[in-house]
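To keep things clear, I will list the structure first and then write my remarks on it.
In this view, the complex is presented without one of its protein chains, the others remaining in place.
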Amino acid sequence: MVEYTSTEMMAVCGAHAVKDGERVFAGTGLPVLGAMLAKVTHAPNAIIIYEGGNVDTQNKDLALSVADSRLGYRAAASIGLIETLGFLMMGGKVDVGFLGAAQIDEFGNINTSYIGDFDAPKVRLPGSGGGNDIASSAGRIILMFTHDARKFVKKLDYLTSPGHLSGPGSREKLGLIGGGPSLVVTDKCQMDFDPDSKRIRLKSVHPGVTVDWVKENVMFDLSIGKDVPITAEPTKHELEKLRGLDPQGIYLAKGQK
Amino acid sequence: MVEYTSTEMMAVCGAHAVKDGERVFAGTGLPVLGAMLAKVTHAPNAIIIYEGGNVDTQNKDLALSVADSRLGYRAAASIGLIETLGFLMMGGKVDVGFLGAAQIDEFGNINTSYIGDFDAPKVRLPGSGGGNDIASSAGRIILMFTHDARKFVKKLDYLTSPGHLSGPGSREKLGLIGGGPSLVVTDKCQMDFDPDSKRIRLKSVHPGVTVDWVKENVMFDLSIGKDVPITAEPTKHELEKLRGLDPQGIYLAKGQK
Amino acid sequence: MIEPTVEDKRITLEEAVKKVHDGAHIAWGGFGYQRPPEAFAMELIRQKKRNLRIYTCGSEHDLDILTGAEVCLEYEVAFFAIEALGLAPNLRRRIKEGKVKFEDYSNLAMALRFLGGALNVPFMPIRHMIGSDMLEKTQLRKDKAKVIDCPFTGNPVVLLPSVQADFGVICAQKADMQGNVQLYGIKGEDNEIVRGSKTTIVCAEEIISNEEIRRAPDLTAIPGLYVDYVVEVPFGSWPMQVYGLYDYDLPHLQMYMQMCKTEEGWQEYMNEWILDVGNHKGLLKKIGAKRLKELRADPEFGY
Partner (left out) sequence: MIEPTVEDKRITLEEAVKKVHDGAHIAWGGFGYQRPPEAFAMELIRQKKRNLRIYTCGSEHDLDILTGAEVCLEYEVAFFAIEALGLAPNLRRRIKEGKVKFEDYSNLAMALRFLGGALNVPFMPIRHMIGSDMLEKTQLRKDKAKVIDCPFTGNPVVLLPSVQADFGVICAQKADMQGNVQLYGIKGEDNEIVRGSKTTIVCAEEIISNEEIRRAPDLTAIPGLYVDYVVEVPFGSWPMQVYGLYDYDLPHLQMYMQMCKTEEGWQEYMNEWILDVGNHKGLLKKIGAKRLKELRADPEFGY
């Protein structure tokens, strides 16, 4: 049996969600590990774009920032934000965007701005950054964050980036061209969205996690099917490749075994 | 006495209208000769910009086109139209623009598009090109063309580029940031605009040209002062420099002695 | 540690032009004498395309031959003439015949319309064109431009409809087979055209390796992500010029101006220089290696 951490599991789930030849917009951290892993395993023709301006990158070393010089190494082009978030993203030329979240609601709407009251917030989070842009226009969105009940809320403290808003048709009405969230990856489970109701639902639980645990750790009614499968474990080949991408354990060191 | 052609006279008048340190937007032909002449005589710090994308040029050879490769030689930057006509021109960063015209009216409005009826024109002229952009936003406009009565019309067949429109205040009302036409140079005379009425008026006649001749060769009532001076002749130094700029006589060969 | 994979988007000029359907709208690259898609225009004529509509800032000999051959008779443009040499002779005749329709914009207006298309927003604001007849007089579009009161300042602002043409066609000095493009010298409106068009075709003077692209990402004007097809076409802008590579063929242009004074002269020109040569290779053979060598740029000057 292979040994792996919860963080490695997340990265591998992220990688599986990328198809060969897709254009992928990845933030730093786990998303880029997932996208890079896809590229060295089943999706060699995936094209990775970073919002700072590096396009179609082949970086050798892992980056701390979406603007990291490491991402300029062997990039096809080094341009700017109007290029990446404007011409490419708003132009409808990106298939998949990876995002994190501090809170999401049952329609996959995202808060990365404020915890508490807007006028006297308990915590000011990083803000939208390119998140709202990516959530608005990427073909589909993959959300990745560690599982915590307080993140799955009935009502967001602040809606930074649009998920499926109030349900079917609401994105289209506002002219948003992206497809919205399609997958949520945590260290405990994967969730997707019902194509009809656009509501989040449990897709699979990671080995060792129960459906009940997930149910208890989501603050809204989670749609759960009869037979929830267990997430496939990372293969030995995937783990080797993944660890090769982060030999110093910058991101991978964080997970639990 | 120095010998010079009517075309040389026009180029020198154009040069005199450029002050040192100004940012000059020049079309090909006489305007660029005028701007270049200014730069090698009294205005060494004039900065010349061509709409194709070359900025702050120091070209060695004369260009046929505003996009001519010759203009790229030792340019400070080679960019594009959004740069030159957008960021620089509409951005309000250009002091002087040179334009030609097929027709102008008494407020200096310009036609470079159609002669005759718009729906069945006798002649389709080149169109606006960057003319409308330059006329809208340059600090002031210098118009240069050979004198022909049919060019000074009471009513334009088509208004391509705004002069002073219908008089004082009409540019401001539309939000145009440029100052509009300030000088007209022909091979017969110079005209400027009354600061109060914004109407064209005779400024000087070139040596050998009478005020009456000009009056007869303008199809509207031209404002003429009591004592119309005679345009100063080009100096020997100016002519030497000018001929050095166009040694093959590409533009200068056209004028009459 | 990531294996490079390079998609091959190269096709021939004939194949590229075959993709353009009759009635297609084309955003047309190059500016004035610089990098116009001349070889592409000539192949459009050979393949007898019809009813095209072309969007561009300003173009010259290339558009005039398309007008003469009646390949394209609808233009949304800012400038149409042969700079320094005179009015476009075929256009002049076709206008008299009542065959050509124009939608006139300024150069900046066209460039902003391409920028709006690239950004995928429906319009772009401009402070120009207002006060001119261009706003009101229209031949092709119901929605040429709209003037609104700015919701921030209260002042009038002109909104221009963005352009997302069926095809975007440009010429470039260098591209790799994946469509990463290096442009040298002025860029005109080509960067915006490629980013905003539905299908994009790059005619490259030279195909370079993906390695060469990746060694200098700062030189990539257009990432391959925007490019559908790459066509290797040396001297693809002849008789016009390409900065750094070759100069315009002034005697040829002067001959063109002379011949096209009459319809017969134009027909003769078209037969001799476009149809009878068969294809672009045949054209280069007709021009002759000696003449092409004379036109080659001095690397120090770029022309």
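Letters A, B and C mark the chains as written, and numbering starts fresh at 1 in each.
FYI, a contact is a pair of C-beta atoms (placed from the backbone, for glycine too) under 8 Å apart; a residue touches a chain by one contact, two chains touch by 3 or more.
If you're wondering where the values come from, they're calculated on a predicted model, not measured in any experiment.
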{"item": "Contact residue for the chain not shown (choose from A:Gly21, A:Gly127, A:Gly169 or A:Gly244)", "value": "A:Gly127"}
{"item": "Option touching the unshown chain, where B:Gly14, B:Gly34, B:Gly72 or B:Gly163 are the choices", "value": "B:Gly72"}
{"item": "Contact partner of the left-out chain, one of A:Ala17, A:Leu85 or A:Leu99", "value": "A:Leu85"}
{"item": "Contact footprint on subunit B, counting only the chain that is left out", "value": "23, 36, 39-40, 44-45, 47, 49, 54-56, 58-60, 72, 74-79, 82-83, 86-88, 90-93, 177, 244-245"}
{"item": "Residues of subunit A in contact with the chain not shown", "value": "28-29, 51-54, 60-61, 64-73, 78-82, 85-86, 89-90, 113, 118-121, 123-133, 136-137, 158-162, 165, 170-171, 174-177, 250"}
{"item": "Residues belonging to subunit C that touch the chain removed from view", "value": "112, 116, 119-127, 143, 146, 148, 150-153, 155, 157, 159, 161, 183-185, 217-219"}
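Just so it is clear, only the chains that are shown with their structure count from here on.
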{"item": "Chain centre separation (subunit A, subunit C; CA means) in Å", "value": "41"}
{"item": "Separation of subunit A from subunit B, taking each centre as the mean of its C-alpha atoms, in whole Å", "value": "58"}
{"item": "Overlap residues in subunit C, where contacts from two or more other chains coincide", "value": "none"}
{"item": "For subunit B, residues that touch 2 or more chains besides their own", "value": "none"}
